[in-house]
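In this view, the complex is presented without one of its protein chains, the others remaining in place.
For chain A:
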């Protein structure tokens, strides 16, 4: 008993900060102790009373700590409705908010979210419209509601929105992401960015990856505001909407304005036929101007957005017609100038030959390199002898992506696997010499680390062989992308590959092959399933696969997927299906449906992206013997009602001639059948009476039409979805009784 005074004396240590509830930091013992005197001492309570202990006797500091760990939004919303105390605590721990309300009502905004530091205004509805006609008032209101904001996302169709909002937080704003898919208004160069850079000199991150603007805009704006430009650390200019790249002079101007950049992403013109193309010297001066770069992505627009750029025709050996003016020496000097480099992407559509030695230098000059993406680099790893060469020397790589490498062989793959033991992500695209054996060897050697694989555009693969090649990591892989252009490689096909064909042509031929030989392919499928049956059950199971991405040429069907080897995927949650091609050219599939209902076999599948955006057809009236897009939509969506989907992103197919991507009647009807759906995003337009179908779906809470492709239709011009009809639909949707 002598020691009691000791403990008491410990309690009496003076406490400088009495209120732990006001700070969100983990409490130190000193400020906690006095707090624990507030509730009656627990141990003295008889058990009966202890049983009725209320959880909200817990000190605020404890609850704050717990609440900040709940990231799930629906749980947060219901937590805030539990009681007064929980409401205020929940609000004070919420740091990120994305507003979805009706933009003209923005002034009704609640002020309780005062702790929010990241605000997303780009998804207000109607989508793509400025927050409100009376911007200055709204801006003041936003300032009042979110005093601690430091990161903002905004749909900036005109500069006026930025003009009103940016000054409200002025110097405290650190990260801004602008979004725009509509056409650029008539402005002087850099007009969109002027209001932002002039009022926010402390900006660290500027993300324009979803912002359509002209190439000339950026250098002009950055030059005009040198203070803001100099403070930039992250600059992302890799816009999917743009089909043009930066020239040497523009790149240099940007790099001179922003010497402190750590992360820089931009499309560049590497083609030596253009004036002022990007070559060795430009890269070197870029590196000397921004020597602290950790992440550098320079991508040729043709490689980045193949849909908008002209197709590059490769010759029979897989080389592009032009050579880029980038040499091994030049790359070596680039790497010397950037010692901190961790992530490099050089995705070209012109040849860089004999590039292997450059990557050996990369390993020594940039010891921190972790991620590498190379497009059109040849001889990256010769694998001539037993020693490691080229890329395989970079042992620290965690992610490697090689596309269009003409001489990448199976031997190169196994050398890479021997050298890069930590590789967790591996992608190859359009490497014509890689076969099943190479991938199998790679996956066996990297069994312990590899979890993400993407194989696309490789002519020597069919679905079954890719899946067979991945057998060694079948129970470990988490992300997978494959092309479903052919279910089984027909024997005569390889000869055709050797011939002089461009990629596009090959794909079309693939379609024909598949369509001609459904019976033959079925026989082969049986063969491989017999082989697999000998194995144990667990060998067939993709135990950890969570995400599966599939690419289909137009007209191909999904149904044989399970037979090809994807029968058991107990953990599969998300699927991404992309259909690309010209529906006008491919003959009508024999089977009348794509086969979405065959996905019922994956029990946890809840999210799906169904992207038919690059499938082209006749929107209105098709010539005789052809099917219009509504028929194709029915083909693709048939059976979707059988799936237990929670979230669906759908891109309707398009008619390029009239720039129309709209939901047709059969599509609306089929989507309506998917009753478990809670979120539905349609990346296109729709008629109001078709949207009315969705009101019949009991669980649906969130529907949005996002025209996030360039150029987004001007809503006031098109007849599909006007602002008024969008609002009417939203009102009807919100009026429904919501059980939770």
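We adopt the following convention: a contact is a pair of C-beta atoms (placed from the backbone, for glycine too) under 8 Å apart; a residue touches a chain by one contact, two chains touch by 3 or more; residues count from 1.
Methods note: contacts and distances are computed from a predicted model.
Asker: Assuming one chain is omitted from the figure, identify its UniProt name from "SKP1-like protein", "GATase domain-containing protein", "small monomeric GTPase" or "Nucleoporin Nup43".
Answerer: "SKP1-like protein"
Asker: Which of these, A:189, A:325 or A:679, touches the one chain of the complex that we don't see?
Answerer: A:679
Asker: On chain A, where is the contact patch with the chain that was removed from view?
Answerer: 2-4, 6-7, 10, 26-29, 32-33, 36, 41-44, 50-56, 58-59, 61-62, 65-67, 69-70, 72-75, 77-84, 86-87, 97-102, 105, 108-110, 112-113, 678-679, 701-702, 734, 740
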